[in-house]
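Every protein chain except one is present and positioned as in the full complex.
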Amino acid sequence: MKTLLRGLLAAFLFTAFAAPATQAFARDKVVYHINDAEQQALAALRNVRNQLDTVPDTDVVVVAHAKGVDFLMENYKDAATVGPLISALHARGVKFEVCEITMKQRNLKKDQFVLDADFTPSGVVEITRLQQKGYAYIKP
Amino acid sequence: MKTLLRGLLAAFLFTAFAAPATQAFARDKVVYHINDAEQQALAALRNVRNQLDTVPDTDVVVVAHAKGVDFLMENYKDAATVGPLISALHARGVKFEVCEITMKQRNLKKDQFVLDADFTPSGVVEITRLQQKGYAYIKP
Partner (left out) sequence: MKTLLRGLLAAFLFTAFAAPATQAFARDKVVYHINDAEQQALAALRNVRNQLDTVPDTDVVVVAHAKGVDFLMENYKDAATVGPLISALHARGVKFEVCEITMKQRNLKKDQFVLDADFTPSGVVEITRLQQKGYAYIKP
């Protein structure tokens, strides 16, 4: 009987305090959505840098699809500007994810992207699921 | 005493395992926000199609207000292009909701909209409440 009660109490305390801790999102998490490199990429990179400068342990995922994937390509017209920013942010833990549906539709290959880029089967599915895991959303 | 304990245990187990299940959002849910048909509508429809092709049982609600409602009107200039896309997505369960405040301000009537369109009293209220019910947000 005592054992049952103790187990119950322990389990209750675990739930009571673990659940709120999860809900409080002790660590900031955010997904940046880029679907137009021309309009958004440089602003987004600067936003992310400012966010990390303010709260260094923020989890940041940048998801790019459609025209948004361009700034992660090796031959991007502003690669000289954005390349070092991307590398610096990647070194600080930022993930850059390219939509594979976009790649298929635009006939792009993985080796056309910078080494800091990762890939995700569908950009919009990834953006949806990150939010449902507790990530905030920012459209730069 | 034993009855109380059993009830307590049952209730605890229900809470402990039911709550996380709800929080995990077993099914993807997402609201697409359209406030400029010209800039966003076609991209949004393609995004939604890609999302459903990847994860067919996703709950998708497209909320349109301001200049965003135009693509759901029967006389939309690109109706020949977007109409079939809208119908196909509607047949797959996607909801299209038009803001009634916009309709009032622009003096539009329900019969000017395609049959696949639904209506919501306020687009921004709907977008807010869907997110608070666990829907992710995507601005195409």
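Quick notes on this one:
Should a chain be cited, it is by its letter among A and B, assigned in written order, with residues numbered from 1 in that chain.
Here is the rule we go by: a contact is a pair of C-beta atoms (placed from the backbone, for glycine too) under 8 Å apart; a residue touches a chain by one contact, two chains touch by 3 or more.
Quantities reported herein were computed from a predicted structural model and do not represent experimental measurements.
Although one chain is not drawn, the whole complex shows that of A:Gln51, A:Thr81 or A:Gln112 it is A:Gln51 that touches it. Mapped onto subunit A, contacts with the missing chain fall at residues 5, 8-9, 12, 15-16, 19-20, 23-25, 28-30, 43, 47-48, 50-51, 54-55, 58, 134, 136-140.
Contact residues of subunit B toward the unshown chain are 4-5, 8, 11-12, 15, 19, 22, 33, 35, 65-66, 101, 121-122, 124-125, 127-132, 137, 139.
FYI, only the chains that are shown with their structure count from here on.
The best fit of Cα atoms from subunit A onto subunit B calls for a rotation angle of 120°, in steps of 5. For this pair, subunit A with subunit B, the centres built from the Cα atoms lie 23 Å apart.
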